[in-house]
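Would you mind keeping the following structure in view while I ask a few things?
Heads up, one of the protein chains got dropped from this complex, but the rest are sitting where they should.
We just call them A and B in the order they show up, numbering each chain from 1.
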Amino acid sequence: MRALWLGLRAIIIKDIVVELRARQVLPTMVVLGMLIVFILRMASEPGSTAAGGTVMGVAALWIAFLFSGLLAQERSFAAEQQNGCMDGLLLAPLDAGTIYLAKLLANVIMLTIFEAIVVPIAILSFNLHVTGGWLRLAAVLLLGNLGISSVGTLFSAAVQLTRTRGSLLSIIVLVILMPMMIPATFALLVLFGTMPVETESLASLRGSGTLAFVGSFKAAIGYMLAFDAIFVVACWLLFGVVVEE
Amino acid sequence: MRRLLFALAFVLLVASTWIGLTQGQIVPVQRNILYAHVPNSVCALLCFVVLLAASIGYLITGKQAWDLVAVASAEAGFVFATILNATGMLFSRAEWNVWWTASPRLVTSAILWFLYAVYLILRVSLPSSQYRRARICAVFGIIAFLDVPLVFVSARFIPDIHRPNFSFDSPWQMVALMLGMAGTGLLAAALIWLRTSLLRSGVELERQLLQ
Partner (left out) sequence: MLYLVLGFSIVWVCHFTYLFVIDRQARQLHRRLDARSRETPSCT
């Protein structure tokens, strides 16, 4: 147990220190995120109503998240590959699963720093009102963060040797994360006040039976939690397969 | 044997269409696309299950045959998913006058199609260094399959829900549908079988050339 913790800490600290010294990826992520927010703000200007603006704002947030997250994940194994560190990592007395968890946490931290900068910018530029509470907003963003990082870390290691590295990683992560985006968008729309948390009209749309919870914020969070749990565990288990020679 | 399967599948499909259109015709005539739509949707999912089984089989045993079955079922599944989406869009246009809407079924079929597409692209892009490509594709196959039930549940969050209810008016309709499903299922099996044996011959040829 102690070895696990030591190994984890070592890799995470290594990644963060490398990033702090190189200062390459995080600024790129932040600028990319800001550009995406800016472009979508400009694109939504002509038809701008209050509700429409909120929808575009939520879309901009998640798109910026996804694409900057992809940048972060690509970095997490690209440097290893280029400098031959991958062999070093694998030879260390560490379980492959530990390497995965360490990289995952490093990516989550990077994305959190990103989100701390870009989310306020998005809120300001789209004039969003956080009616649902900042704590809930942080929770939703964290869950999204974990989902993106979990799948991205696994497949970033997988696509290192290909020519079209970045784009390949993009299509993989985007397709796997598609189902999470629906409740994620729903949750953010609720938090920013466009969609009522619980109303008559939504209640009328509900099906009956097992899926009767449709349309509530709690369900969206529950879904994202389940999604993250399933994928973190699955990717953790499968990471060893992906990196073995 | 394979030819027999194909012929049988063809016969079943024609029979299903014939019976469906004559005896068991659904009243607004466009709805008859369902006779093509439903069997294909079932088969697209079935191919995914085969893909999962083959991926797990490959990871456990390491034999290349499993990997080839996975590729074959991904290709067949891709064809079925394309048909599923196309007929789904036609149905939605005929029924609700929109080509596409954020309805759970349409979203689910779209994501299924994307999953297959990414699998095939992954297959083509990875360098085929002995086992690496097969392994990574197998991993993707498993992760993608975990995605499918999640897609079903998440699609329910979309507020604007068209949920058509289907009930059978006459037993002929059920017969036509069952025939269609049997035919498409046989077609799927035959396609996967054919493709796998082709791939296997190709691999065998490569191996002989290298010696």
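We adopt the following convention: contacts are C-beta pairs under 8 Å (C-beta built on N, C-alpha and C of every residue); 3 or more make two chains touch, one makes a residue touch a chain.
Note that the coordinates shown come from a computational prediction; the quantities given were computed from them, not determined experimentally.
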Task = Give me the visible chains that the unshown chain touches, in label order.
result = B
Contact partner of the left-out chain, one of B:8, B:42, B:56 or B:90 = B:90
Note = Residue list for chain B contacting the dropped chain reads 17, 29-30, 32-33, 36-37, 40, 75-76, 79, 82-83, 86-87, 90-91, 93-94, 187, 191, 194-195, 198, 201-202, 205, 208-209
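Everything below uses one rule, namely that only the chains that are shown with their structure count from here on.
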Key: Residues of chain B touching chain A in the complex   = 59, 107, 111, 114-115, 117-118, 121-122, 125-127, 129, 132, 135-136, 138-140, 142-144, 146-147, 150-151, 153-161, 163
Note = Listed in rising order, the residues of chain A that touch chain B in the complex are 151, 154-155, 158-159, 161-164, 168, 171-172, 175-176, 178-180, 182-183, 186, 195, 202, 205, 207, 211, 214-215, 219-220, 223, 226-227, 230-231, 234-235, 238, 241-242, 244
